[in-house]
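I am attaching a structure below and will ask some questions about it afterwards.
Missing here is one protein chain; the remaining ones are kept as they sit in the complex.
Lettered A and B in written order, each chain numbered from 1.
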Amino acid sequence: MEKLITCTAANVSTDDGIVLQGNGADQWSITKKTLVGGVQTGVELLIVDNGLMQITIILTRGMSVLDIQWNDIRIGWDSPVKQVVHPNFVNLEDQGGLGWLSGFNELMVRCGVAFAGHPGDDNGEFLTLHGRIGNLPASRVEVSFEEAPEPTIRVRGLVEEKRFKFGVFELWTELATVVGSDKITIHDRLTNPSEYSQEYQLIYHTNFGRPFLEQDAQFVAPVKTLAPLNEYAAEDLATFQRYLGPTSGYGEQVYCATMLADPQHWTTTMLHNADASLGVAVGYDVQTLPYFNLWKNTDTERDGFVTGLEPATGFPYNRSVERAGGRVNKIGAGQSVDFSMSLQALTADGVAATNTAIQSLMGDRKTKLIETLASEQ
Amino acid sequence: MEKLITCTAANVSTDDGIVLQGNGADQWSITKKTLVGGVQTGVELLIVDNGLMQITIILTRGMSVLDIQWNDIRIGWDSPVKQVVHPNFVNLEDQGGLGWLSGFNELMVRCGVAFAGHPGDDNGEFLTLHGRIGNLPASRVEVSFEEAPEPTIRVRGLVEEKRFKFGVFELWTELATVVGSDKITIHDRLTNPSEYSQEYQLIYHTNFGRPFLEQDAQFVAPVKTLAPLNEYAAEDLATFQRYLGPTSGYGEQVYCATMLADPQHWTTTMLHNADASLGVAVGYDVQTLPYFNLWKNTDTERDGFVTGLEPATGFPYNRSVERAGGRVNKIGAGQSVDFSMSLQALTADGVAATNTAIQSLMGDRKTKLIETLASEQ
Partner (left out) sequence: MEKLITCTAANVSTDDGIVLQGNGADQWSITKKTLVGGVQTGVELLIVDNGLMQITIILTRGMSVLDIQWNDIRIGWDSPVKQVVHPNFVNLEDQGGLGWLSGFNELMVRCGVAFAGHPGDDNGEFLTLHGRIGNLPASRVEVSFEEAPEPTIRVRGLVEEKRFKFGVFELWTELATVVGSDKITIHDRLTNPSEYSQEYQLIYHTNFGRPFLEQDAQFVAPVKTLAPLNEYAAEDLATFQRYLGPTSGYGEQVYCATMLADPQHWTTTMLHNADASLGVAVGYDVQTLPYFNLWKNTDTERDGFVTGLEPATGFPYNRSVERAGGRVNKIGAGQSVDFSMSLQALTADGVAATNTAIQSLMGDRKTKLIETLASEQ
């Protein structure tokens, strides 16, 4: 006789049930789950099923998007970190400020908002990698559905990043998706409830693995300027658009860019696979996200084969470098700043159409590849 | 059609029900709640309703008093930190030891007990702001009711601050209130269960905003000596009793004092509003709380318009400074030290009576204002 069971301490979830759902033909739903076991215990998820895509939002991790299931394709990436880590198990200060990496496995995680980017000292204050906002739970979550003009599901979450005397921010995040569509849009509003103006930084760290990323996959975008983050990235500046397959010892190469945009300040970037049969488009409003960071991390499959397309308020250097470069803005007392981005799944036709749109944005302008490091701009 | 709902991830609480309640005419009760959502998740509260006042005690945050509802007046203050933050979301080591400020919004929070005061190095050990005791949950909580001599509700909580080889303390806190009264009393016993004597520090960080604090509000106390904490406080030494209204850029000024006491070692301090129609009295036993810190933080409304009346074992400098100044005591092996303080809400008559009592304590003695910094005493 042998018995084998799995305790409730194992890696399972409770099903908290349907939060909201459609009636009739347009089947859609919003479901809530709470994870149980390991470093996941207590993590709350909302799964938004728009009929075509199942979008998983992590309420407990700053309203990050864990992944999107699109037909039989998972949009996201395979981090060696497999659990959806509760922030209580992430010590941001750990290992010289690298603790954030203990929980990093999302399709989209916001970095910020008092600071983002590299850990290190900024004028006597030690900043940890990518800030606190991605490891704070939403304190208020609202879901809504509107029939017109298009049947749209909306999930809003308030994430508060606050410390008496040292930074007080309220970030209302919003994720919207039209029923049956292959697209999500993010509209965030960052408010400074203080009576003092405050510096802020924000990076939309949006990450993709297979099947979009593979050998000879391409990054396509209306790049105005692009410079390497460091010397290692500079070595391969000329081939920044092309991806390698999984490469032992590759680590990462990061490029710091600005994009051309349409008259409505919207720009579109794209990653597509080698034969252009599959892709993802990341669009965003350059008015409040004037920079873009391309994170190429085509390391081994098991250690993280991934690339990040990252609209941002600046480059991922430490805030001290960013301030010196003029890329750190302030929000006035009681004021707000809005941010918008979108993520769309593309089949071959979509890849072709997006390519055309990007070429049209470029017109006859050429990308300016800058050989000096972005920190020296 | 539009639907709007609030998820259970939002900022709500479960009602765990009545813990204890009175019968018949003297209506009183003790209710327990557990907060849900955001950084509050899992925080347990006891609400003691003595018939006149509703006192909220945070079991999960070292038995702090969040606030007191007294008729239509809330005794407490409006911190920019709005949530009742679970200690698991407070990293005391963060930002050079300032993490404590992420959860600071209580009417009364104890600072200590291995150390309190400013962060920084003490002989090779890095101390974080105001110590650990305010961010540790009670491991045992008892409530009781006694009919005689006065009908009294009592809430006791054990908070253990322990680290193998590096500090072992047991703090039994007690909050008592007579049914129908406008007063609470705190009786705490700090025990050293170790077989070695141990240094300790304790500050009763007791904080008030409107309606007690306003422009021309007054601090009244039988001050024996008073010195500024630093040069900025020294600038306004002469007007230490008078408060400004909300003042942009004010930050904080702190004064370090000793008080005269009655033959039973009891002293009384008071904050009252501009026209002396409302006040709060903070009394305490000077035998084990020989010092008092006045924290004036009449900064903007939204960033924290607040003042602290703080009976303490010393001044809020780093323990290294306090030890050098002879203000750090030890508890012997197996020994205990008792601490007592009270907080009373006052209407115009009470303000007048307390004023008289304080003047009587002073007699013909004069406050000695010391111009040199308290750290140099």
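Some points to look at:
Note that in this section a contact is a pair of C-beta atoms (placed from the backbone, for glycine too) under 8 Å apart; a residue touches a chain by one contact, two chains touch by 3 or more.
Fair warning: this is a prediction, and the values are worked out from it, not measured in the lab.
Within the set A:Thr34, A:Thr56 or A:Asn88, the residue that contacts the chain not displayed is A:Asn88. If you put the hidden chain back, the residue from B:Leu35, B:Ile55 or B:Leu92 that touches it is B:Leu92. From the options B:Leu35, B:Leu52, B:Ile75 or B:Leu136, the residue with contact to the chain not on display is B:Leu136. Within the entire complex, the positions of chain A that touch the omitted partner chain are 1-11, 37-41, 79-83, 88-89, 91, 93-96, 98-99, 101-102, 104-105, 248, 251, 300-304. Mapped onto chain B, the interface with the missing chain covers residues 16, 19-20, 32, 42, 44, 46, 59-60, 87-88, 91-93, 124-126, 136-147, 157, 160, 162-166, 168, 193-196, 334.
Convention: only the chains that are shown with their structure count from here on.
Rounded to a whole number, the gap between the C-alpha centres of chain A and chain B is 42 angstrom.
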